[in-house]
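The complex appears here without one of its protein chains, the remainder shown in place.
Per-chain residue numbering starts at 1, and chain names A, B and C are given in the order in which the chains are listed.
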Amino acid sequence: MIGEAVAFYVLAAITLASGVVVATSPNLMHSAIALVPTLLGVTGIYILLNAEFVAGIQVLIYAGGITVLILFVIMLTEGGTGLRVRQRNEQVAIAAAVSAAVAALFIALAGRTPWAQGAGTLPSYTPGAIGQNFLGPNLLLFEGTSVVLLVTLVGAILIARKEAGE
Amino acid sequence: MTSVVWIIPLLPLAAFVAVTFWGERLPGRGAYVSIAGIVLAAVGGLAVLAEAAAGARADVTYTWIAAGSRPLVVGFVVDPLSAVMLAMVGCVASLITIYSVGYMAGDPHYPRFFSYLSLFQFSMLFLVLADNLLFIYIAWELVGLCSYLLIGFWFERPSAARAALKAFIVTRIGDFSMMIGILMLYLRTGSLRFDEVFHAIGTGSLGGPFLTVVALLVFGGAVGKSAQVPLHVWLPDAMEGPTPVSALIHAATMVAAGVYLVARAYPLFLLSPGHEALTVVAYVGGITALAAATMGVVEDDLKRVLAYSTMSQLGYMMLGLGVLGYSAGMFHLITHAVFKALLFLAAGSIIHAVATNDMKRMGGLARSMPVTFWTFLVAALALTAIPPFAGFFSKDAILLAAYAHDRVLWLVGLVGSFLTSLYMGRLCWYAFAGEFRGGAAGGAAHGDPRESPAVMTVPLVILAVLAIVLGWVGAEAFGDPFGHFIRFEGVEAPAGNSGVLLLSVAVAVAGWIAAGALYRWRLVSPETLTGNFRGLYTLLVRKYYVDDVYELVFVRAGAGVVWAAGAFDRYVVDGLVNLIGWLTGRVGSALRYVQTGREETYLLLAALGVVVIVLVRLVW
Amino acid sequence: MITLTHYLVLSALLFALGLYAALSRRNAVAMLMGIELMLNAANINLVAFNKYAAPGAIQGQIFALIVITLAACEAAVGLALILAAYRRFETTYVDDLNLMKW
Partner (left out) sequence: MPWYVEALRAVVGTIVIFSAVAVVAAMFGVLLERKVSGWIQSRIGPTHVGPRGLLQTLADTIKLLQKEHVVPGNADPAIFASAVVIVPLAALLDYVVVPFGTTRWGPLVFRDLNIGVLYFAATSSLIVVGILMAGWGSNNKYALLGGLRSAAQMVSYEIPIGLVLITVALLAGSLSTVTIVTVQSHLWFIASQPVSFLIFLAAATAEVNRAPFDLVEAESELVAGYFSEYTGMRFALFQLGEYGEMFAMAALAVTLFLGGWHGPVLPSVVWFLIKLYALIFVFMWVRWTFPRFRIDQLLNFSWKFLIPLALLNLVVTAFFVMVVRR
């Protein structure tokens, strides 16, 4: 149990510390790279929560896919390492206040709500359970997501490709 | 055949689809397909008639819409009434379609004509077979549409386009009344099938003044479609259409649909308290018969004379049904369909030859167009009820029924009969006797009129034979098989009365003689007559001023209402809309400063909203 | 002893960081990263609720997977849009993309 606590606090610290870098770093590239430990921290949290399959997917899709895409776009659109551009807009103060308020309120809500302790146990082999669930009760969700993926594939290509005349 | 009777209307429908889409590429530019469709339908109709005569009855129903407790059951019925109509419509339409091949030859829109014709045939057969008011109404509107399309077939002529519009709008008035009647019936009985409606009348759940009102509303549709007073104004104008159309739609079939409807829904009229509905039917018919005949006497346009004659004869049919002459009215419908179609087709043949409708510019055609002349004469004699031609038996039966039921109506019929002979005599003397008076204005190059081709004359001959022999199926001498076949339980034809019979024949012959005296031998000059009775003449030429009154009351008043509505729309409605638009614009330009066009601002406001909501939830 | 509340607090903080990034950044890519942080925070909630509030069902993880999938879609389309905008306007800073502004 104490191991779980240690693990949780270490992971939370990694997640939040690199999250702060993501949110505040004046260097866009640092932000994007700091996204990797943040996402890996969240992955660790998933493992603590016995969601190994979600964790694997998180690394594969987020760390290996989305982050790479983001890095790619930054590399394509930013001038170079030396360039310094103002990254904050003029509403940064009020944004900070609102974000802090949101965090405080959510924490207050989480603390005050008497969460029900559910019955039952998690399945020991989650990938199988998830697969059964996706092809059973959540089939519509699954198929809908695949349609969204297809549309995204076509749409992203259509948007990002060079026009014939350009 | 009776159980698959629904195939019969589908044949012309298939022809319609084929000719519409592939008209130019089909054999005979679509005409042969159209003819094949209707001839097959006619053969089927004759088969059905034979089976029905042998006692076969059928009612093919199915549930169209299962709407709760009131399922909409529709279907097709085969009984003597529909079988006779089916055979009549099929045969007459076949002959007219064949005739059209000759008449329409060379028209640039040849396939379109046959596609419309097939659509009309489908609609008419559909109407005849319907066993419920819903199908009747659908078919009613379809034949109305075809009538509109065919009257306006030469729509490049403004008069044709206007006539088509007039026909459509005037009949719509009747249709509207009919629709209200049908809806009232449905609300009361929960069914539109004739069986069930009649059953409701039988059990007494439908009756009293309500029944009378419903019957009269339904009769309104018949008034419009059969060109009865006061909705008769469209039929003379409808002569703008091609002559086969006038023969098929505006003489033989569609205008008879009103009569058919009354016959089909006969219990509705018969059982209204005190015969009120039937009395109205009879008087409307009588007035129409007389008024149309008087107008026919002063008309110079060949086809319009025939149109007035049609109105008049339809009036006779209504009169017959109204005075309890159920089989007499239907018999007149059948015989009239044959000889009036013949008259129109012969008139078409004449017009084809002389290129004018004005009978005063014809003359002497008996020599140059013998077939046309003889067939026309047969039809005219049939129309004027000269024995032994078809019209004699049917009209005589009507007059007999009127005599037995209501002497006033009998007198009206008798006067009408005289007038019928008068105008038909006038027509015949003008067109066929004497010397040729030139044909179309500036049509000198046309030369002498020639007989029409065989494709036109053969149908004429067939119809002429029918016009002679068809009446015998209703003759007392042969045991009146028609009257036994088509009759309504409880409404029996009165016994023959030789005095009445002789009187009506005498009156008819008198009409012919009077016409001859006036227009052939000039014993009294027509001009003298018109001079002496100038007021009456003008009244007749102006068609009793009905068109003018309608023009004044409906068209002008309508224009006024339209103008007022337009003004209201333009200034009040548009003003309000524009005010709202202007206000929205002003408010928008005031509020646009809130729209920063920056996503962060919106997101910030959304987050603020979340904060507020959560705060409220926490504090409250 | 780590309870559900621990995870919820972590999630709230991560969400606030993401919100701050999305609200205060000028660069579209950086805003997208903020959105990803928020989605991750939501996912933590889903998985934590699945474990603590409804361990009998797998629904929370299912939702988390769907969210991850849709996040990938959103990133793909979003980055494609950013690239297209960059090609057209030569900037990825959203306050410079003001063609539609009044």
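Definition applied: contacts are C-beta pairs under 8 Å (C-beta built on N, C-alpha and C of every residue); 3 or more make two chains touch, one makes a residue touch a chain.
Predicted model only: the values in this text are computed from it and were never measured.
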Interface partners of the hidden chain - shown chains only, full complex considered: A
Touching the absent chain when the full complex is considered, from A:67, A:91 or A:138: A:67
Sole contact to the chain not displayed, among A:33, A:105 or A:122: A:33
Residue of A:24, A:91, A:126 or A:152 touching the missing chain in the full complex: A:126
Interface with the undisplayed chain - residues on chain A: 2-4, 6, 27, 29-30, 33, 36, 52-53, 55-57, 59-60, 63-65, 67-69, 71-72, 75-76, 80-82, 125-127
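Convention: only the chains that are shown with their structure count from here on.
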Centroid distance [mean C-alpha coordinates] between chain C and chain B, Å: 73
Chain centre separation in whole Å, for chain B relative to chain A (CA means): 77
Numbers and ranges of chain C residues touching at least 2 other chains: 19, 23-25, 95
For chain A, residues that touch 2 or more chains besides their own: 89, 91, 95, 98-99, 102, 106
Interfacial residue positions of chain B with respect to chain A in the complex: 600-601, 604, 607-608, 610-611, 614-615, 617-618
Chain A partner contacts - residues on chain C that touch it in the complex: 1-2, 4-21, 23-27, 29-30, 32-34, 36-37, 40, 43-44, 47-48, 50-59, 61-62, 64-66, 68-73, 75-77, 79-84, 86-87, 92-93, 95
Interfacial residue positions of chain A with respect to chain B in the complex: 89, 91, 94-95, 98-99, 101-102, 105-106, 108-109, 112
